[in-house]
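One chain of protein is taken out of this complex; the other chains stay put.
For chain A:
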């Protein structure tokens, strides 16, 4: 556990910030509707008059009191910078309005809040290039931002970095109906892309709960996983090309639309998943699968975790090519959803089961898929793998099953304080961690386990009425050490961001991390892109 001191120079009075944070309620679009979040940010003020600078000890609820130093080599904004940007982008795209800055400075979970004074909204790649060139020459730190739905604090400033939001670059450039290759700008919202493709008879290869707000540039930069990864694979496989702008303003045009291209090093993979720390992605070319007509979904109950595992193995073998999603929730998660969300009905009301599994199949022939699914489920039931289950008879029932699974994060937010962990573990060991955490925490908090069982991805969440260091001590670093021991990943799909910036060694060797540092130094010598995140602070000189 590290304890560092946070220092930042504040221009507003601390009292007004405290009041504003405690009383603001923001509405953020999530899932399919609006929801209001209450800030669960507990700011502890440590006033120490060190001349000009004031220090704040941030309490980040994911790791014990990490306190980050603002890098003194970064410049601060001056009026000349503002006038340059206004001249470059026009008045409308340069935002200094306090209310708007408030929203873009805070992440979706209201855990992280920066103090940026400037939001820029470029409309073309050329504008992005000019912005970065200027910021690089002036040594101004920059945070690339998309839909701001990230869960590890990677999309908001830590101090006063300039926010470059790509939301205005939301054009679909082209779509080839024969090959299904979509070329679009990075600011396109995922749900809009899904609707556009729906009209053409195609779908996006990724789908996640945040689709109403997240942008494709952000999805690519964080290598988002989602619900359909088990069928369509990760973005590394589906992204055919991208255009990115480096820290010095150079534009790398790697926007190929070719399925196969083995000419040289495939640099686009560096940008997929580097969370904006190597370059800003401005355009994406992505391969979209055709929309298949028959979708079937079943909601099943299992007695214990080993049945869930065996069910997964059987599903992969018997449903094979039509399996498109395999998710699981435990009894705590189900209970939370039923209690905290409106309009949600338990599909298996007879009794509460220990585990619930959601299986979805997508294929081209309705009756064939149906028979296959029914045969598989009936044989699993006879074999004792499933205790009970229902099959959706129409689209409404199908959406209600998805609502239960996609609603778990929302229900957790409503239940109070939540500590979120996203881990990749070997499937046999996955649930052992949840049981271990339950024993460790006892009555202190509720432990909930759910996730993409098909990919071996556990979303471990600890829910309590309030944030409490005692709880945090029991969780970290135990969770990371446990994961590391089983050679798992401490961040399966959420990324490292700010939350896990110093935790990478739990999942990657020191030599690997050192090489990553060299690449970062090569592509961004001044370190202006998304500083303080992804790689450990000790790597920065």
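Methods note: a contact is a pair of C-beta atoms (placed from the backbone, for glycine too) under 8 Å apart; a residue touches a chain by one contact, two chains touch by 3 or more; residues count from 1.
Rule of thumb we're sticking to: contacts and distances are computed from a predicted model.
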| item | value |
| --- | --- |
| Protein name, per the UniProt record, of whichever chain is missing from view ("Electron transfer flavoprotein subunit beta", "Ubiquitin-related modifier 1", "AP-2 complex subunit alpha" or "alanine transaminase") | "Electron transfer flavoprotein subunit beta" |
| Contact residue for the chain not shown (choose from A:391, A:423, A:464 or A:479) | A:391 |
| Touch criterion as defined above, residue of A:236, A:345, A:470 or A:514 at the omitted chain | A:345 |
| For chain A, residues in touch with the removed chain | 293-295, 299-300, 345, 347-348, 366-367, 374, 377-378, 381, 386, 388-397, 399 |
